[in-house]
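Below is one structure, written out as structure tokens, with a few remarks after it.
What you see is the complex with one protein chain gone and the rest in place.
Up next, chain A:
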Amino acid sequence: MSSIAQKKGFGATIWDFMTTVDHKKIAILYLISGGFFFLVGGVEAMLIRIQLAKAGNDFLSAGLYNEIITMHGTTMIFLASMPILLAFMNAIMPLQIGARDVAFPFLNSLGFWLFFFGGIFLNLSWFMGGAPDAGWTNYASLALASEGHGIDFYTLGLTISGFGTLIAGINFLVTIINMRAPGMTYMRMPLFTWTTFVASALILLAFPPLTVGLFFMIFDRLFGANFFAVDMGGNTIIWEHLFWIFGHPEVYILILPAFGIFSEIFAIFSRKRLFGYTALVFATILIGFYGFMVWAHHMFTVGLGPTANAVFALATMIIAVPTGIKIFNWLLTIWGGNISFTVPMIYAVAFIPSFVAGGVTGVMQAIAPLDYQLHDSYFIVAHFHYVIVGGVVLAILAGTHLYWPKMFGTMLSEKLGKWTFWFFFIGFHLTFFIQHFLGLMGMPRRVYTFGADQGWDLFNAISSAGAVLMAIGVIIMLVNVVMTTIKNERVGNDPWGDGRTLEWAIPSPPPFYNFAQTPLVRGLDTYWIEKMEGNKKGMIFAEPLGDIHMPNGSIIPFVMSLGMFIASFGALYFLDGDKPWALAVLVIGMLILFGSMLLRSLKDDLGFHITKAELLEDAKGGKTDGH
């Protein structure tokens, strides 16, 4: 997106992004593809709300409806929310710790392309015989009974994109442990970096159980294994455990980076240091830790027995404590501050009541006997949309506005941003608040229709009307992005004026090597400290200007992921029996995968150096191209 990229012409730009290992460009890739899948998931959501707008509607058939709810959930969690958060982690976290890139730039690219091809594979199911239809939770007995290849697209697609996410998580962990600038101790790290760190640890520990579950499912469906086949001695509850041992931490993988973004916003736009930074850090770690001990609260009605239910109920309630600590520390951060209601800040401010509403219904559902009524009703639908939309999606919208200048060098329109906010925020509450009552009135979730005799008509109609407002908000956002890109008014290092952390001390967008000289960090909110002391450069340096070693770009991650993508089609159709080409496709895909791995292992790629002279030239205003 730099001026040089534009001069290169369209084809060269595409090639540049396909081969890039630069964390900032990979962030843009994550943002664009995550944004695309967000729109796809949004269209699916609208179809759901149209179908449920009135009793006995026949807009969608029963089978198609189940495919749409499954893909809506799967897309929004795996292909929209996570990648967009990974975009911000990629774009911002290395800058916040004063690093020139992530620890493993090649793996960073590989992680993206695996996610991307996994997501494309999953969505191709729409055009290749039908999408998965067993819900995003894909409970085993229904999944095994599902006809067609929909479930196979789900298992294989999520396996591929899951590898990508796992790689990204490991990469961020190593980056934060190893690549911090001198003086950037753990307790001086910005909160967004902290939440990235904890979320990455959760990815590392939570994705393997999912992968195991998916492997069991793949083996059951494609190769006739019997892990979940009850009549052969299998057990379907095992899937539920594996899924939720992953699934609950997954919720925190999403919400913790959202907390991180809001923490940055509260501090910046209140012009005030985060209140209780230490408490916020420990609350983050505690939430991550407890996140692994509460999965069975998704299974209170499975029949695990009163002891298990009571233990998991109490464990779940405990999570409310660190979450409460965070809420109060944020409130005290803005208390006594100097609040500027920019678009990121109004999202952050709106997040507090929205998330508190989602949090309290969470505690209500932790009360196991009460959950027997609430579970799998519209109450839970309302609850998790309050935490995911009211928490994660608001953070994504806020983060997009906050970090857009840092990623693209130009500001999104504040005016249009506020329009988006009001449509989205009012629409969100209108859609989901009323669903609490639908649940209490006995409406189960995942129903494709309901009778006029159940007393749910009015509230469903209201809910659908709210969804329309949300859609309008998102459309205005798209207009905003297009108009901003066309106008392309360039901004300086610190466009919000009150930046506190290192990313605001360097140009927007930063040069491809981020920091010509590695900064020396003297405390929390480094850039703020330097600003307050009148340091015009915004930072002090830990090293003299010298040559910088940078990695070369590579097409291999793309080709490797493509190989897995192709092989998956072979695996999918292999056991149909009537498709002899499937085996060939499987083999060709695997050859591409292993061939490119071999090439990567045998070929020495030592990277290149930017010389001191080039850096000096760059500082004067010329631009150095990273190839």
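The definition used in the following text is that a residue touches a chain if its C-beta (ideal position, glycine included) is under 8 Å from a C-beta of that chain, and two chains touch if they have at least 3 such contacts; residues count from 1.
Throughout what follows, contacts and distances are computed from a predicted model.
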Candidate names "Ferredoxin reductase family protein", "Nicotinate dehydrogenase medium molybdopterin subunit", "AraC family transcriptional regulator" or "Cytochrome c oxidase subunit 2"; UniProt protein name, chain not shown: "Cytochrome c oxidase subunit 2"
Listed residues A:273, A:418 or A:522, member touching the removed chain: A:273
Option touching the unshown chain, where A:63, A:148, A:183 or A:208 are the choices: A:63
Among A:313, A:343 or A:381, residue touching the chain not depicted: A:313
Residue, one of A:12, A:177, A:321 or A:616, that touches the chain absent here: A:321
Listed residues A:363, A:426, A:481 or A:555, member touching the removed chain: A:363
Touching residues (missing chain, whole complex) on chain A: 61-63, 66, 134-135, 139, 141-142, 144-146, 230, 235-237, 270-273, 275-279, 301-303, 305-306, 309-310, 313-314, 317-318, 320-321, 324-325, 327-329, 331-332, 334-341, 349, 352-353, 356-357, 360-361, 363-364, 366-373, 375-377, 437, 440-442, 444, 446-451, 453-456, 458
